[in-house]
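Complex shown without one protein chain; remaining protein chains in place.
Note that the chains take the letters A and B in the order they are written out, and that residue 1 is the start of every chain.
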Amino acid sequence: MIVFDHASVTYPGGVHALKDISLEIPDGEMMVIVGLSGAGKSTLIRAINGLVPLTDGDVIVDGVSVRKASGDQLRRLRSKIGMIFQTFNLVKRTSVLNNVLMGRLHTTGTARSLFGWYKPADVEIAMQALERVDIVEKAYVRAANLSGGQQQRVGIARALAQEPTIILADEPVASLDPPTSHVVMRDLQRINRDLGITTIVNLHFLDLAKVYCERIIGLRAGELVYDGTGAQADEGVFRDIYGRSLTADDLLEAPSLT
Amino acid sequence: MNGTNNAGPPRESRPRRPSNAKRNVAFIFALLVIVGSVLSVDIKYERLVDLPAGIWLVVYKMYFERGPDLSYLGVSIEHMVQSIEIAWVGTIIGAVLSLPIGFVAAKNVSSGIISNVFRQVLNGIRAFPELVLAVAIFIPIAGLGPVAGALAIGIHSVGTLGKLTAEVVEGIDAGPVEAARASGGRWVQIQRWGVLPQVLPEIVAFWLYRFEINIRAAAVLGVVGAGGIGFIVQQTIVFGRFPLAGTALLVVIIATILVDTVSGWVRRRIIEGVETRRIVDAEIEQPALVDGSAA
Partner (left out) sequence: MTVAAGAESRRPAKPRPSLAIPIGLVTFAVITWISVSREFGIDLNLGELAENITRGARILVREDTNPADRGLLNPNWVFLTETAEPMLETFAMAVLASVMGCGLALPVSFLVSRVTAPNGLVLSIGRAILSVIRAIPDILYALLFVAAVGVGPLPGILALLFFNIGVTVKLLSETVDGVDPGPIEAGRASGATGMQTTRWAVVPQILPNYVAYSLYVFELNIRASTVLGIVGAGGIGRMLYREYGFFHWSNVSVIIVELFVMVFLIELVSIWLRRRLV
């Protein structure tokens, strides 16, 4: 379980990215965060694995305080949390398999990892992760030679290879075209259902959010303005979150909503 | 976790691990060259044990026994100034000669055969270090002294600067050149108004970078009598006058860092974010390396 307890983040420049957020995310939930860019979605997600340090309050992940965790504790916590990025964040010059194996670094000793002598069991886990997102045939191809959608699936495989209990996805489809976006969202949904991994996704597109997620929370200027189901989230709710009416830019496929 | 029915295609679809044979052959070859070098070099390995002590003793004698001899500061500075002057004049000689040669050596504004010939000439010049040029050519011509040093540095600089200039000229936007040709310009006019304005900032940055390198070269030319501070560093070390050598070395270090700082500042003013590695990348021609799109 993830608990936000009056969590706040103020950046050095004085920007209040998160203001006094309190929130509970039970195990196995698939939750989506919507909001304008700059509303604090990325900050909220990065507060969970400590990539962005809190300035007030706390986030408790499976009973561990992210704010009070030592460097070592934080690394152990992060090893249980997979992360997926808008720009995929793959090492483009190396093979897909090497990228996925980055998810096994946390159980690999320093000397072994420097020379790349991964244990056969770890390679097996990486291969299975690639099979789960249906891209194992590209295992020895350079990541740079893959399409955007394929790269994002490798990114998901890297997160899966950690054998995580939580997956954080920061705008996973923002760099992809609509059909590919659906493939990636379906992958995430499948992983959530089949493996019971708590999945938290930042999305800009509201229609996608409604299709794939039970629970939606809305952020506006760092504040929690909505927390409910996708079914309840109507036009009025979105006006609250966005501070304006919906436009075609807020939808992945303009005609599919309403 | 019902992984079996969701684990995607069966294991047979996994690709075979690609072979590393080529890499291994290259690796073994490199290893042979290295082992051969270790065996052929005549190093008395027992001397390695005394190495740290020997180095420390020199440093100790220069700086800690009685401290560096500051009465030598004036003489050292005077010689270092001469080194800087040699580097300055040498860089100017290199810049003036390399500019036209670089244009002629660029494939896109010159013709194929001519550019190839000039490229080989530039590569040939680059093969000879300043000290070799000084000893074999310019000291016999100009006699012992700083003029020989400046000429040696100048000619050596033509090699690298010419190559860099050619690289930059080859990387220009072809539009303005076409425009200048379309308006009926002569070759020299096209170069002056279509090409030069595009490339000059970068080339001037190269000149400054070369000046920074030439400072280092000019600081050692003295060991063959071609002027500058190298002479007194060598004499003081050879005759065991380490406190004096310490002062001279200190002057070399401080002056070089000062010149680097000022020159680096001016370079950054001329071109936004010009890094040493960009300059070297241009010098060693590594296409597809920098853009990250290598397939």
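Throughout what follows, a contact is a pair of C-beta atoms (placed from the backbone, for glycine too) under 8 Å apart; a residue touches a chain by one contact, two chains touch by 3 or more.
This is a predicted model, so every value here is computed, not measured.
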{"item": "Residue in contact with the excluded chain [from B:I92, B:L144, B:L196 or B:I271]", "value": "B:I92"}
{"item": "Sole residue of B:V38, B:L70 or B:V188 that reaches the chain not shown, by the stated touch rule", "value": "B:V38"}
{"item": "Touch residues of chain A, complete complex, unshown partner", "value": "49, 51, 75-83, 85, 87-94, 98, 101-103, 105-106, 108, 110, 113-114, 155, 158-159, 162, 168"}
{"item": "Interface residues of chain B (partner: the chain not displayed)", "value": "26, 33-34, 36-38, 40-44, 47-48, 50-51, 54-55, 57-58, 82, 85-86, 88-89, 92, 123-124, 126-129, 131-132, 135-137, 140-143, 145-147, 149-150, 216-217, 219-220, 223-224, 227, 230, 233-234, 237, 249, 252-254, 256-257, 260, 266, 269, 275-277, 280-281, 283-286, 288-290, 292, 294"}
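We take it that only the chains that are shown with their structure count from here on.
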{"item": "Where chain A and chain B are represented by their mean Cα positions, the distance between them in whole Å", "value": "46"}
{"item": "Residue ranges of chain B touching chain A (in the complex, touch as defined)", "value": "1-3, 6-9, 13-15, 17-18, 292-295"}
{"item": "Contact footprint of chain B on chain A as seen in their complex", "value": "92-93, 127-128, 131-134, 136-140, 142, 144-145, 190, 194-196"}
